[in-house]
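Sharing a structure here in structure tokens format.
Omission of a single protein chain aside, the complex is shown with its protein chains in their original locations.
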Amino acid sequence: MTDPHSSNNHSQRSSHDGSEGSSDSRLVEAHSQLAKNKEEPSEGFSSLPIVIVFLFCGFGFWAGVYLTRNAGGFSANSFDLDAPRLVADSGPKAFEPDLAKGQALFIQQCSACHQATGLGVPGAFPPLAGSPWPLGNDERIIKIVLAGLAGEIEVKGTKYNGNMPNIGAGLKDAQVANIVSYVRSAWGNNAEAVTDVKVAEVRKAIGGRAQYSPKEILEAHPLETK
Amino acid sequence: MSQEHSSSRSSVSRIDASVSLPVRLFIISSILWLLVASVLSLIVALKLQVPSFLSDCAWFTYGRLEVLQRNAFIYGWASNALFALNLWIMSSLARFELKSSWLPVLGGLVWNLTLTYGLIQVLLGQLNGFALLEMPKEVAPAMVVAFLFAALWPAVAFARRPTGNVFVSQWYIIGATFVFPVITVVAQLMLLWCPTLGVMQALVHSWFYQNLILLWLGGSALSAIYYFIAKESGRTISAYYLATVGFWTYFLFASWTGPATLLGAPIPVWLQSVGVVAALMMLVPIVITAVNFFGTLAPRSGIAQSWNNTTLRFVLVGTVSFIVSALLSVVFSTRSLNALVRFTEFTQAQEHLAVYSFVSMVIFGAAYYILPRLTGSFWPSAKLVHLHFWASTLGSLLFVVAGLNHGWAAHGRTDFAVSALPGLVAAALLFVGHFAFALNAFGMLTAEEAPSSRRSY
Partner (left out) sequence: MSDSNNSRPAISGQVASWLGVIAFVAVAIAVIAYAYLAFRSHDGVDADRRVAQKALRADLESKAKGKLTDSGRNADGTYHIPVDAAVALIAAKPEILAKLRQPSTNGGEAPPAPVFTNGNK
């Protein structure tokens, strides 16, 4: 093995022949000259500057592209790169009615009158189980839930003269869709589920109107079955 | 003037003599802290292997000793040594004769006493939760004041330089010197005295941490690399006109890399992306410094020559480590790769690569150059120098390779059995190396106290 120590001693001695400061100032001088004259033909590095310039331009270009793609719009509230993509993915996805939520909402909002069994109270509140009203065309029941229904109706041979308030007006589209989907599928009922998009459409179409009368709603959407 | 002394001892130049006292103080205290840190890291590594070792006393639990070791290493060893290096290199380059050396000496004493107090508090269990800011908050102002006394002299030397010419080392020293007090005060203010809320704390801390490692430690060490490569090889830095760009891009991008260490944390995603971009743009200064260093040394078998020179041999290892560590942090700042090694030993190994294999190796090399010129005597034992070099190089290589390998293998697994043995062996090797270094240095410093030629001027 070579002995660095001996050579180090040598360099120690040689650099101490002159005064330390002057050799350092020579070093500074020489490099100041170098900094001023950029060309170093003797070193053979002539192609270096252009390569480096291209390289750094490449880095800069990449940095710009990366930042525009990954900065989350420079928003202080964007914490996760994947989050906006997930939202975008969920946009066109079909609404899945959640029957459990629908049931919970039904018990909260509707079961006081229509009862949890969906059978209502004969003579006072009409049943939903086996009733033709919530089945068939979904716009009828959505309208009733959103705007309410007041007046005399007949369900399964029993007359009711009720006054249903606009329960759905205070609920979100998805909540109404869940409730309606639940009603249309529970207690032996068998009708298609309802989407929040449909609820939103209906809500927009009817605006902030008053309760329907039975005549009005049946003219628009006659019962499919008796 | 040198002929009179050259028979037994080389002369000490006026400039060296003027800064001799503070530089000596800094180097001696740094070596003492290095020994403390080595013993502690040996104990810490042992505790990883044998968890029950010394675990009965709260003072010697892993959490405290690990903190103690890290702080002793960064603030005790590296910072003290860099005070010495920056002062010495700057006063040499700016032809600065320090007149009132009692001021930096006072600063050095306060710095070390405060550090001792802070570390004792840590041992007693007074810890803050921020890495490298663990010491009680009253320590920080004292350390900043001590820094102003101890370490601003390079800036004074620069301000009073005789000519307008500037060498690249001087920029790096000035940058590092100004970075340290600013980041320390701001981080202490925003984390300990008037804490910010929530995740902002993590952000501020990552900013402080990256600045401390990359700019204060790394910037100072880069200045030493530039200086010693130019000085010891006797060549001018190749492609020197790029060094300016290297300096500015290094300081610009390194200070922004903090958020890249927080990828996936609940901080705004644009900050993370800016951190990633900054980390990748670090390629610019890396390429420039690599061209500067290896363009200077590579032609005319310069590498082989520098391998035979003690200082350059250490500096060479430090330079290679700098480039490897910077490249690693570039590569593993990309989101997909970062997700694999985050929270593993990999980050430990990366940090070790930067703080030890890069900064400390450069400091060792510089110490082998500076101390003989300061004392006017030679290193007592060449064998100990060899021992130090190989123990430090192999030890840190083992530590880094084991850590990287472990981190890489551990990602995504919870059942991974930790083998702390390589770390223990590495710590033991480093301890041996540091002990050899300290023995040599103190041998030299005490031999020089001998009656003969203490007074040079």
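Order of writing sets the chain letters: A and B. Residues in each chain are counted from 1.
Quick note on the criterion: contacts are C-beta pairs under 8 Å (C-beta built on N, C-alpha and C of every residue); 3 or more make two chains touch, one makes a residue touch a chain.
Values in this document were obtained by computation on a predicted structure and should not be read as measured data.
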Partners of the unshown chain among those that are drawn: B
Touch with the omitted chain, as defined above, among B:Arg160, B:Arg300 or B:Lys383: B:Arg160
Contact with the hidden chain (one of B:Pro181, B:Pro299, B:Pro422 or B:Gly443): B:Pro181
In chain B, positions touching the absent partner: 14, 95, 97-100, 103, 148, 152-153, 155-156, 159-160, 162, 178, 181-182, 185-186, 189-190, 194, 196-197
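Throughout what follows, only the chains that are shown with their structure count from here on.
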Inter-chain centre distance, chain A versus chain B - centres from mean C-alpha coordinates, in Å: 47
Residues of chain B defined as touching chain A within the complex: 1-2, 6, 10-11, 13-16, 92-93, 95, 163, 165-168, 230-232, 236-244, 266-270, 273-274, 276-277, 280-281, 283-284, 287-288, 291, 295, 299, 307-311, 313, 335, 368, 372-373, 378-379, 382, 385-386, 389
Sites on chain A touched by chain B in the complex: 1-9, 11-13, 15-17, 19-21, 23-25, 27-32, 34-35, 38, 40, 43, 45, 48-49, 52, 55-56, 59-60, 62-63, 66-67, 70-81
